[in-house]
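As you look at this complex, bear in mind that one protein chain is not there, while each of the others sits in place.
Chain IDs A and B follow the sequence of writing; residue 1 opens each chain.
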Amino acid sequence: MFIRNAWYVAAWADEVGETPLPRRICNEPVVLFRDVAGNAAGLLDMCCHRGAPLHLGQVTERGLACGYHGLTFDRSGRCVHIPGQDRIPERARVRAFPVVEQDALLWIWMGDPAKADPATIVSYPWHNDTARWPHKHTMYSIKSAAMLMVDNLMDLTHLGYVHTSTIGGNPLIHVEAKMDTVRTAFGLKFSRWMLNSVPPPTYMRAVGFQGRIDRVQMFEFIAPGAILQFSGADEAGAYGDGKIEDSKLRFRLFHGLTPETDTTCFYFWSTANGFRPNEAAATESLFNEIAAAFNEDRTVVEAQQARLTELGEAALVDIATDAARLHMRRTVDRLIAEEATGLAAQ
Amino acid sequence: MFIRNAWYVAAWADEVGETPLPRRICNEPVVLFRDVAGNAAGLLDMCCHRGAPLHLGQVTERGLACGYHGLTFDRSGRCVHIPGQDRIPERARVRAFPVVEQDALLWIWMGDPAKADPATIVSYPWHNDTARWPHKHTMYSIKSAAMLMVDNLMDLTHLGYVHTSTIGGNPLIHVEAKMDTVRTAFGLKFSRWMLNSVPPPTYMRAVGFQGRIDRVQMFEFIAPGAILQFSGADEAGAYGDGKIEDSKLRFRLFHGLTPETDTTCFYFWSTANGFRPNEAAATESLFNEIAAAFNEDRTVVEAQQARLTELGEAALVDIATDAARLHMRRTVDRLIAEEATGLAAQ
Partner (left out) sequence: MFIRNAWYVAAWADEVGETPLPRRICNEPVVLFRDVAGNAAGLLDMCCHRGAPLHLGQVTERGLACGYHGLTFDRSGRCVHIPGQDRIPERARVRAFPVVEQDALLWIWMGDPAKADPATIVSYPWHNDTARWPHKHTMYSIKSAAMLMVDNLMDLTHLGYVHTSTIGGNPLIHVEAKMDTVRTAFGLKFSRWMLNSVPPPTYMRAVGFQGRIDRVQMFEFIAPGAILQFSGADEAGAYGDGKIEDSKLRFRLFHGLTPETDTTCFYFWSTANGFRPNEAAATESLFNEIAAAFNEDRTVVEAQQARLTELGEAALVDIATDAARLHMRRTVDRLIAEEATGLAAQ
């Protein structure tokens, strides 16, 4: 059960070049490609003639040509060429999905195309600000539902158990963080303040903090699968004035979770270095630290998925630290229900 | 849904020696073996005692002995020995499938044994004519329904898209080929003439054609899974008199498609060199060129199967070049229907 009338990240823009890219999204086989003018498109990855996947074909002047018998389709899915005959039947077309390129990402709309409004795509200008926020990005294939990865980011107390040796550190710091939460139309924002705390290993490696630090994490979840994160840290006491923009350590993370199937997803993520933007090594190092931590998440969440697939969630017990996660889930459930009953989700 | 009252290729005769060979055919686990006299046989690959596969056993003077507790079966599936007891119960037998060795192939009948007439087996004498048609053969396991591989051979326009760098060449040549079709009791024959055309890479490598060529492909499909092919080529103009027997380049291909399961099959094929029969290198080279081409087919047809398994064929659109394929399908559908309603298929 997915929200369908919504924009999902389909790919990093630089993943799709001359060679068509197959990717299953919300359980549909999609082929992503660029026409000769460089415009990205997404079609059902199945030729309407004999069913061969279109990603085995190639882009020609006319569009995407099937690699089996040469039928060719434009970005709208219309068949524009059939070898051996002039007349092209009206039925000769494949389903097209709206695709928009924005902020280094290709966004795709899996629902009713008539409702696809590019103005509602999540904005993430930092991907374009290579001078002040140089970033590095990748995609992880995760064997869990997208929602379990969103869950993971809504309860940060896991940092003290899953990421002890990387971005976590002492469990108590995360359990005792002061948390402010604001609900929004399509999700929520929350900030977690850990003043006068011991820095985690990653932070010490990044900036060389000697003593205690003030630390903040700011998250925004926007349904169905975007999470925007700012993390800052400075010498203890520095946050007394509420200013965090100039934190000695500051970085941004983009998290885009896209369902592949009911129990697998794509995790598109980037790390943007705002604290030493002129040092490529700092950008690289930040990415590597986070990559190690996200592999720790992958291990536990994939194992969690296997248990939930087998035994279900009915017997599970919510605890106090689930508050943000539960609000996120209620938002998503509401959007799914609205979509099912025909109310506009956007 | 398979035609069952029909002869399928079970194996190349030289695949079955002293060691029993397990092979799933039409979704039945079969063990192929030769008794001590060298006569080939096919039994259900499951001992009637405790269900162990008989292919783990060994051939003795008495027949095929199970490798678990030693029960032994003759070629008719009758149990002829039970260690530890003299009386052999009537129920102690395994199902036997008629098997006939002919033209370097083992043919098997998966339906009603009473209807198995060896006279109806497809004849392919070129496998025995090692002087004028030396051949080389193999078997490919394909992850597609046998019918999709037959489809592939009924629409040769795919040569221009799938086999550009091998036996195909320019797509237009295949789309514009002049085609003669004749319907037969169990299939169809068709010839494809490409006069005054540019030779494909394989042909240039084989014979060293310098300029344009006359080219012909002659196919016969005989249900359920045999396709006999003659391919010829000569200098442009040579076919003006209708004679193709002495073509400068001439070779024969045997294609035998046998269902393993609903979505997998065995592709038995051979290449016979009729143009330089005294040169082993030419026989070898022809085989290697075709092997490369058939691996290209495998890639696209297996990908096609995956899509059809998921999304079905209902929305597909037939085009002009599907004519021979559609006649083949109607023949097979008619034979399945006749078998279902009890009419003799042979």
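Here is the rule we go by: a contact is a pair of C-beta atoms (placed from the backbone, for glycine too) under 8 Å apart; a residue touches a chain by one contact, two chains touch by 3 or more.
Predicted model, so just to flag it, every value in this text is computed and none were measured.
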| item | value |
| --- | --- |
| Absent-chain contact - pick from A:28, A:151 or A:234 | A:151 |
| Among A:79, A:92 or A:162, residue touching the chain not depicted | A:162 |
| For subunit B, residues in touch with the removed chain | 29, 45-46, 48-53, 56-57, 65-71, 82-85, 89, 91-92 |
| On subunit A, residues whose C-beta touches the chain left out of the figure | 151, 155, 157-158, 160-162, 171-172, 175-176, 299-300, 303-304, 306-308, 310-311, 313, 315-321 |
